[in-house]
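Note that one protein chain of the assembly has been removed; the remaining protein chains are unaltered in position.
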Amino acid sequence: MSTFGTLFRVTTYGESHCASVGAIIDGCPPGLPLVAQDVQTQLSRRRPGQSNLTTPRDEKDLVQLQSGTEHGITLGTPIGLLVRNEDQRPKDYSETDLYPRPSHADWTYLEKYGVKASSGGGRSSARETIGRVAAGAIAEKYLKLAYGVEIVAFVSSVGKVQLPSAVSPPSQVSADDDDTVEDALSPEFVELLKTVTREKVDAQPTRCPHAETSERMTQRIIRAKDALDSIGGTVTCVIRNVPSGIGEPVFDKLEAKLAHAMLSIPATKAFEIGSGFRGTQIPGSKHNDAFELRPDGHMGTRTNWSGGVQGGISNAEDIYFRVGFKSPATISQAQATAQYDGTPGTLAARGRHDPCVVPRAVPIVEAMAALVIMDQVLIQNARKTAASLLPAITTLPPTMVKMTKAPEEAKEAKQ
Amino acid sequence: MSTFGTLFRVTTYGESHCASVGAIIDGCPPGLPLVAQDVQTQLSRRRPGQSNLTTPRDEKDLVQLQSGTEHGITLGTPIGLLVRNEDQRPKDYSETDLYPRPSHADWTYLEKYGVKASSGGGRSSARETIGRVAAGAIAEKYLKLAYGVEIVAFVSSVGKVQLPSAVSPPSQVSADDDDTVEDALSPEFVELLKTVTREKVDAQPTRCPHAETSERMTQRIIRAKDALDSIGGTVTCVIRNVPSGIGEPVFDKLEAKLAHAMLSIPATKAFEIGSGFRGTQIPGSKHNDAFELRPDGHMGTRTNWSGGVQGGISNAEDIYFRVGFKSPATISQAQATAQYDGTPGTLAARGRHDPCVVPRAVPIVEAMAALVIMDQVLIQNARKTAASLLPAITTLPPTMVKMTKAPEEAKEAKQ
Amino acid sequence: MSTFGTLFRVTTYGESHCASVGAIIDGCPPGLPLVAQDVQTQLSRRRPGQSNLTTPRDEKDLVQLQSGTEHGITLGTPIGLLVRNEDQRPKDYSETDLYPRPSHADWTYLEKYGVKASSGGGRSSARETIGRVAAGAIAEKYLKLAYGVEIVAFVSSVGKVQLPSAVSPPSQVSADDDDTVEDALSPEFVELLKTVTREKVDAQPTRCPHAETSERMTQRIIRAKDALDSIGGTVTCVIRNVPSGIGEPVFDKLEAKLAHAMLSIPATKAFEIGSGFRGTQIPGSKHNDAFELRPDGHMGTRTNWSGGVQGGISNAEDIYFRVGFKSPATISQAQATAQYDGTPGTLAARGRHDPCVVPRAVPIVEAMAALVIMDQVLIQNARKTAASLLPAITTLPPTMVKMTKAPEEAKEAKQ
Partner (left out) sequence: MSTFGTLFRVTTYGESHCASVGAIIDGCPPGLPLVAQDVQTQLSRRRPGQSNLTTPRDEKDLVQLQSGTEHGITLGTPIGLLVRNEDQRPKDYSETDLYPRPSHADWTYLEKYGVKASSGGGRSSARETIGRVAAGAIAEKYLKLAYGVEIVAFVSSVGKVQLPSAVSPPSQVSADDDDTVEDALSPEFVELLKTVTREKVDAQPTRCPHAETSERMTQRIIRAKDALDSIGGTVTCVIRNVPSGIGEPVFDKLEAKLAHAMLSIPATKAFEIGSGFRGTQIPGSKHNDAFELRPDGHMGTRTNWSGGVQGGISNAEDIYFRVGFKSPATISQAQATAQYDGTPGTLAARGRHDPCVVPRAVPIVEAMAALVIMDQVLIQNARKTAASLLPAITTLPPTMVKMTKAPEEAKEAKQ
């Protein structure tokens, strides 16, 4: 359905050619400073027309907050918001309408609903993600203020153009499972995760923060564009400063919710967290993340193959994951295919489109990540506060109880 | 939380050392023939002790149905079921309890709950999956009877040992994004998806249906075992005969729910559907699945890079996906790490464990797949039946309405 | 939270003084003819200023559909809609703001959120019900077209002014539990349920369809108005033509969902279905609804003390229930009370308000009833269609299987 989340809950509406697209964000904590610009920044990173690599359509995408704030402060009530569609009229019928576009949602929507929007992608249009990005921006602002959470996504590959091995996500590096060979998580990659910022990401038109790779990616995209073709890519995302204990066993493990969120983004085909597919090839003795006491007094892990999640629960290390976006289905060349009624034929080329969507996907990945973390933080806070109101446990063996539990915590959530 | 699904809903309980593990399955259609043996078959495929590749513990795992059926027929009411734990006593305290096991859930559970089970994996134990497998077996039986759905999972890699290229899932094959080079989905792999059966899978101890590869996988697992180490792998799963129209835009796309389900299985790190990560490297012109009319009168796609899902909705082609399982965290060699309080030390070796879990993961992957499809089928049936009761649409242009809609359908769901 | 429903799901947003109030309706069946006027009719019945009995504020409340339809037909995608607030500015501060209004939500909202809207009721304003009424109108249109469902609510009491005994809901009639005395459900009331229409209801300014009683109610409301006071009342609602089998045991019994829905309407304090509180006083031998075969071949009950629901499931008899609305908390006379900080004082009289809300509550009750029935119909359709795809049951004793089950049904939902 069109709702995501349990306590922080987003519901979106809107097709490509209706009056507006929008969302209701329910469960936002009260007392959060929030103005339209907080949301607009990410929306503007998402919209088309930002460089010659994206579609030249220049959609304004100005958000209008409808409710849920007063004097720039959230009230804890639902936040309604919308973005007007520039083109609100279903377009005129054309012969191309006889064809379900290959690898698009035209045919499956008609199978599902028995009726579908006459123009463009309808509900499967990327415009639907506007509501998500807006909601994610709100979640992100809260997480930043309350926990210092930082979420940064970047393009890690376009086609076969990848970051250099040293700074690549694990699965973009070749593994060696021979027990006699060293197989380690790259420290440079770990460092990249710790230091990458949106500024560094946006400094490159491809949103790959590595300038030389970005240049090669640009060439790859231009090659696709010139060939009236398209190309896919991957987006890697890091989430820093998530407190430990976030994620709900067993069905709502943090990685399960992240995977759900990411695979709900249009054009995604793949997700991996931490070592991902490469982790299937590295022996346990090398893949296990040993514990160590950090100078700051917190426990940490020496390596981070786990990607910040163990047993479905965050361990306060950096959470990182990679999402695969297929090559866009909309291409500017003719395709041999069949009409709805099965008649074989050629679907003629249409107007210009993004030859590669991953640069614009970056804020969408960040938004979905923020929505997952936000919701899980609220759920864990409910539990933690509830537990803190109980008498201290004195009857259990010490290995069963958190040793660092401060007795003062017990008083806090009482009125 | 411990519940999965909307209309077909599974809730599980149980730790590794409590009285029993079990589940309540709510929303099962009434009138389904169901006896314990229907569930037992998959449970037995899941349990340890099946070959020398798995842990020698011989858990009986006999399921006891508690409710929801009479005379071997489901009543439509919740089905309670449980499996007794053989070892119900928390084990004695040992020095190893001072250490959170690396890459296990010990530390994060304690961070999350402030208290944890004293023995074994507690709730993060693989025994928790018993409830899922039982529920999945029920879903599967329904889907088989009602739609002829077939779900078959198999091991597609162990460490770096993979199926031969021709029969490998797309991402296990090297892609070429040079537009001048042919890059096609392997017909042999497509054929494997169409023909693989559980019998063929179970004929090999590794559950890789390709005998020669299975033999190499066996050697790889034995090598890990001999080295007191562990190794991961991937499981590929195909779902055949799912009707078109299944999957709920936008947040509950079929691939999003499958990803959610799979990443909720212990030790998983990665998921991809259809072309997956490889699909990020193949130009759109080659990756698009063109339509064609099949001899049987149904529309189909000439290729199936999409993996049976377009726009989040099934298109009646085979659904296939791949899941990555990391190398097991439990290994039989000593590990340098730290105690809960940060004291550095060495976690001594413990008893014997599975050096590789993917063979046993096969029925779990099948179960979670069945749960997703079942739930989405029910949701789509609700919509389809509702729509069929409305007057025929005569005012829309033909490209907006499903042409094949039989007017007789309109009468069917009325009392 | 701000979402209601499982498969037909409504999410609302909006405060009294923000930009707009609105809703997203998700899960509407595709193919339903729908234009703004379908929604506007009920919104206009809800809005103030309809007679001298209601507040003279004349809010236009014109609905704007944003999405989910094309060419006047629903697409099955979420329907966004909104109504602009005429007064979008928080009003100026006044001394009355120092006082939480007695029996209003001012104080509890501040306790809950720590922050609240500065003006009017904020989210607790009756304007929030606009989204519900709009959603209910859509549900109702579907139910009417698909099943011929009719939902009619009417005012059954204002203060102590009640309908005459013969046409009163059971609890407005005195019971006699002496076993020797006849105690029967009034046939005139049953007839009223069968024949009352919105036209008859709207013919009276109080929305009590009994002219003489309506006149007395009008006098009662005018008396309250003249006294700068307020008065409550009850609304009775009948739902006709709901098919049997609707309602989900055990927690989501039809009456439980109706009670939930009704008690979520502002100012409600009480709910009863069928015989309600009076049913606690009538011996079982008289209260039981005996079965009989109707001339049309359907089973029915001779009486309908149950109110159309048995065991939480509809039995195809008329569903009727009664909802109690307290006297409005906003009154035009000064009240001795305390400020937020506890300082005792007098809250001065404010502007004019509805002395009695029940006439305007009628369409809100109808809307919430429609939302409940719609959602439950979809859930039951999912089950019924699923069951119809299974082989016929031949192994059960005849008393366990529905005898009238037509074998043709088994074919219907298959593609």
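Note that the chains are named A, B and C in the order they appear, and that numbering of residues resets to 1 at the start of each chain.
Just so it is clear, a contact is a pair of C-beta atoms (placed from the backbone, for glycine too) under 8 Å apart; a residue touches a chain by one contact, two chains touch by 3 or more.
Quick caveat: nothing in here was measured; it's all calculated off a predicted structure.
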### Task
Would you indicate which residue among C:Ala19, C:Leu32, C:Leu65 or C:Ala117 is in contact with the undisplayed chain?
C:Ala117
### Query
Of B:Leu98, B:Val115 or B:Leu293, which residue touches the hidden chain?
B:Val115
### Task
Could you please point out the subunit A residues that touch the chain left off the display?
6-7, 27, 29-33, 70-73, 76-77, 142, 145-147, 243-244, 249, 377-379, 381-387, 389-391, 393, 395-397, 400, 409, 412-415
### Message
Counting contacts across the full complex, list the positions on subunit B that touch the omitted chain.
### Response
1-3, 9, 11-15, 18-22, 24, 26-27, 30-31, 64-71, 73-80, 82, 90, 112-118, 122-123
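Throughout what follows, only the chains that are shown with their structure count from here on.
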### Query
Should the pattern of chain-chain touching be classed as line, ring, star, complete or other?
complete
### Task
Report back the single chain whose CA centre is most distant from the CA centre of subunit B.
C
### Query
What are the two chains with the most C-beta pairs touching?
A-B
### Message
Using mean CA coordinates as chain centres, what's the gap between subunit A and subunit B in Å?
### Response
23
### Query
Out of subunit B, which residues touch more than one other chain, so two or more?
244, 249, 383-384, 387, 393, 396-397, 400
